[in-house]
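Note that one protein chain of the assembly has been removed; the remaining protein chains are unaltered in position.
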Amino acid sequence: MTASPLSTTESATSAVPAAPRRSRETVIAAVAFLLFALLPPVAMVMEDTFFVFFAIRVMIFAIAAVSLSLILGFGALVSFGHAAYLGLGAYSVGILAEHGYWDVTISLPVTLLVCGLFAAITGAISLKTRGVYFIMITLAFGQMAYYTATSLSAYGGDDGLTIWGRTEIFGASVLGDRTTFYYVVLGMLMLSYVIARVIVASRFGRVLQGAKQSEMRLRAVGIDPYWYRLVAYVIAGMMAGVAGALLANATNFVSPAYMSWHRSGELIVMVVLGGLGSLAGSIVGAASFLILEEVLALFTEHWRLIFGPLLVLVVLFGKGGLTAMLGGGRKNG
Amino acid sequence: MSHLLELEGIEASYGAAKVLFGMSFAVGTGEVVTLMGRNGMGKTTTIRTLMGMMPASNGRIRFEGADVTGAPSYRIAQCGIGLVPEGRQVFPTLSVEENLVATSANRFGATPGWSLSRVYEFFPRLKERRSNMGNQLSGGEQQMLAIGRALMTNPKLLILDEATEGLAPLIRAEIWACLERLKGDGQSILVVDKNVDALEVLADRHVVVEKGQVAWSGSSADLKADPTIRERYLSV
Amino acid sequence: MADPILQLRDLTKAYGALKVTDHVSLDVLPGEIHAIIGPNGAGKTTLIGQISGSLRPDGGSIRFAGEDVTHLPMHARARAGLARSFQITEILPAFTARENVALALQAKQGHSFRFLRNVSRDRDLNDRALACLAELGLSHRADLPAGILSHGEKRALELAIAMACEPKLLLLDEPMAGTGREETDRLVEVLGQLKGRYAMLLVEHDMSAVFALADRISVLVYGQIIETGTPNQIRASTKVREAYLGEEAA
Amino acid sequence: MSATLLAVQTLNGLQLGILLFLIAAGLTLVFGVMDFINLAHGVQYMLGAYLAVTGYSLTGTFWGALLFGMLGALVIGLVLELLVFRHLYDRDHLDQVLATFGIILFLNEAVRTVWGSTPLTLPMPDLLSGSFELMDGLLYPVYRIALIVAGLIVAAVLYILVTRTRAGMLVRAGATNAPMVSALGVDIRRLFMLVFGFGTMLAGFAGILAAPILVVEPGMGDNLLILAFVVIVIGGIGSIRGAFIAALIVGLVDTLGRGFATDIAKLLMSPSAANSVGPAIASMLIYLLMAAVLFFRPTGLFPARGG
Partner (left out) sequence: ESLKIGFLATLSGPPAALGEHMRDGFLLGVKQAGGKLGGLDTEVLVVDDELKPDAALTKVRGLIERDQVDMLAGIVFSNVMMAVYKPIIDAETIFVGGNAGPSPIAGKACSPYFFTTSYQNDQNHEAMGQYAEDAGYKRMVIMAPNYQAGKDSLAGFKRYFKGEIVDEMYTQLGQLDFSSELTKIAAAKPDAVFVFMPGGMGVNLVKQYAQAGLSSQVPFLSAFTVDETTLPATQDTALGLLSGAQWAPNLDNEANKAFVAAFEEEYGYVPSIYASQGYDAARLIDGAVKKAGGKADKAKLMAAMKEAPFESVRGDFSFNTNHFPIQDVYVVKAVKREDGKYATETVEKVFDDKIDAYVGECGMN
């Protein structure tokens, strides 16, 4: 497909964070982490434990959003099947638990392996395509995972699978304590963010971002973008898998609904909402999406009548997503 | 003398970067005028602004006496301006023939108007490639197509921005000859090109642009008479 | 005579009935600047495409630096020492000029599966990229996004990228197109200085540049090479004059 | 499985294909031709159906409902274009995705608020309510024939409109370089608006035609949207012909898959295993098909010429 010249100029300004943006990125991330870190004590004082639970959910989706942001924002790989990794991660934990394996030393490697393998195989095929075709082929693989899960009668099929406990760490069930679990999730979020950040700034990251702008140019200097994209895709898949494993622990439940295409779509919305090409933005995007959903629903059953137009407004007037709005000027100012 | 096109103190910028600082010049009916100047001096920007493709922050643009400042670009084009843009910009997903036909018009009943057959006669190469897609053409063929496309709108004023870029010497010469013929038919033309020698023969008047302003203007005879102008502004 | 660095034998390519490359055989010697001229649509860009690997020939062979590369993908050829510039500018618009060049340098240094070090703080890479830019007079634009450079500057950046690859053979497709006299002259000068460092295959419609630079010229018309020779021979050829040059070269 | 059964199932598949094409047609037009990802296509399909239901209650005839539904869909489409879509044409695809996702949320909820959650229906027109016997014990409603005819007409009209008319050329040109079309004297915004309105009307039309055989309920367009995307991607974006053929293939594969996957699985494994594997495969079949097609032809079966 030929992009219109206008959209070319747009991409010209959207890909690489310039130095000032980089520091804004850091500030946003730091503030987000700080807020998350302070939340449990505050909730304790306010005697509202629900906050903590809700924040866990936000952070888990933030991890998934960051992982998607890595390939979507920096590699222009719009995966419409990213929820599959959430599901795969969750099912890895759930199925292992069903068979009595609770320890993180088993479940984490299995999650990474399963998600990495699925990403490697489907990615190897999907990455032959571009643009909307890529969107749709990733959707196809996501749907296959979804339908497979719904027909897994042994593990509850569509009804899902209850996990009657939490993952243990070296045999100790420390995650049973909500606050401990909370900080483990926060730690994972920070780790994911830092990993993604380091990758983006590395040689590998530069290739990834270059390939987004012109594949031909990369080939001409001797780089085949395919393998770099594949590796990025696998990394993102594993990261989302970890989010899935955490989600399974947070909910004590695994369901095919975790990998429905709606969920994949929501992840994309979170990333775009936060601002493309900003990892901290994805955290902001995930948080605002979930918080808005939750808060608006408190006011009216018909909260979508407000939420929908709100998204439209963000697109129309907040060119570049929420982080761009937060930072004041438009990023292409 | 009635001016066909008149620019008066045009200013324009890309974001915060101002590029045009009060461009003023005019093209008379039946006249061939050039815009010359080094790379990046604002020639293309001038044309984009007068076509309404970007806003002028100051100044007036008049076509046949009517103020068209701020009008949308299709309306300005409909007044009778045909544009051959810099970088060709043929439509990649349309065939050669579709490229020519899609925007063709004869709004003022020009006779003989430009038709497919007349354009093909002019560029036989295009006729050979008529069913190819725009993006399957060679660079030079795309250039021919862009010119043909503009002619097919039967404009009162033809604007060519670097229309001979990437053309083989033979074809380039043909284009000059063609413009010569068009001039003979009374066509008004505004042309931007690097080929000063050819322009000197073709044009009535020249406008030299430097840093977004008119640095010099005069007739071909004036230009010939004063070789320092070429040196100073065009480093030729 | 040294072995040719590039050897085309009977290269053919057709789009439907249109033979765009019609049994083209051509040698480029190490260190020489070999120009290809010819009318629009003669197949010059297509030929460059086949040599660089972005297009697949229908038949014939391409040997580069003693190896058959006919079936190698583009990036593999680039690694073997083939660099190209594009007729329609192909740069990374969101990267700065420096990053554009640094990417080429990075590719030259081996695979980029390096995840940890921050590449923008890689002194060595940055300095060398700057040096390449300086050579083409772009140092003052090094930290601007390449997308907002002017047309002429973009063309120069393309060259800088190609040079950063330290190729054995440089494929140049109309590097002067759209640049003003002044810049053209500077490009001619730069390429002249590079002469001998690597072989070049130059496609260009600017005859003064071609005649100033080329050691040998091949004339391509409708997919066939009708003549190869020194600039003087070509200038004198009536066949070439009729098919391509017209009066301009006189 | 008898030959008749196979023949009838093939017919069923083709007919589902036509229905899918009807739904995908407007989407291809707006997406393929204007390069605009309109996720709201599904809700526009739904709106068509709902408006028709209202039209029916006002006029009491199917034809009145049809007219009301199509005009209503057109008006709503134009209003949306004016308010939202026209500001998105030259934006990134993802911006379009986000904004149109917002519109989906809004319209689904709005429909529920206005018409309620309980599914509704639109009766068949009397004129087309007959049927004939397709095979022993199975009737084939005339209405479905009409549906097929409508699908064929839409396909032909669209094909001619896009490939043979000047408006079609201009829209295709505008998709790749709108400012240039404008600089050549064409009011591209108005043209886009009309095309968009037409696309919306097509979506509404599909919704209305589907209403007598399918349920009319909030969110009815959501899953169909995905199916429609599958169709146009398999066909090659921007190709009306591709969409048409892909729709038929998807319809066939899906129908035959449902018809025979379990039976075939039973040849290979125990019946109970087949009962769980067969349907799972059948549901995945079109996605498998899409993945396979894109693997071998990364831009679909009929990549739009030059695109």
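Going by the order they are written in, the chains are A, B, C and D; count residues from 1 in each one.
One rule holds in what follows: a contact is a pair of C-beta atoms (placed from the backbone, for glycine too) under 8 Å apart; a residue touches a chain by one contact, two chains touch by 3 or more.
Because the structure is predicted, anything quoted here is derived from the model rather than measured.
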**OP:** Name every displayed chain that the left-out chain is in contact with.
**Re:** A, D
Subject >> Full-complex contact with the absent chain, from D:Val84, D:Leu120, D:Leu209 or D:Ala291 >> reply: D:Leu120
Original post:
Residues on chain D that touch the omitted chain in the whole complex?
Top reply: 2, 4-5, 8-9, 12-13, 15-16, 19, 108-109, 112, 116-121, 123, 131, 133, 135-141, 143, 212-220, 223-224, 255-256, 258-259, 262, 275-276, 278-280, 282-283
Subject >> Residues belonging to chain A that touch the chain removed from view >> reply: 48-51, 53-54, 57, 150-151, 153, 156-160, 162, 164, 247, 251-253, 255, 257-258, 294, 297, 301, 304
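By our rule, only the chains that are shown with their structure count from here on.
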Original post:
Using mean CA coordinates as chain centres, what's the chain C-chain D distance in Å?
Top reply: 48
Subject >> Whole-Å gap separating chain A and chain D, where each centre is the average of the chain's CA atoms >> reply: 30
**OP:** List, in ascending order, every residue of chain B touching at least 2 other chains.
**Re:** 89, 92-93, 135-136
Original post:
What parts of chain C, by residue number, touch at least two of the other chains?
Top reply: 148
Subject >> chain A to chain D touching residues, read off their complex >> reply: 1-7, 10-11, 14, 72, 78, 125, 128-133, 136-137, 139-141, 143-144, 147-148, 150-151, 153, 261, 265, 268-269, 272-273, 276, 302, 304-305, 307-312, 314-316, 319
Subject >> chain B - residues contacting chain D, complex >> reply: 51-53, 72-75, 77-78, 82-83, 85, 89, 91-95, 98-99, 101-103, 105, 107, 133-136, 149-150, 153
Subject >> Residues on chain B engaged by chain C in the complex (per definition of touch) >> reply: 14, 38-40, 86-87, 125, 129, 136-141, 143-144, 162, 165-173, 194, 234-236
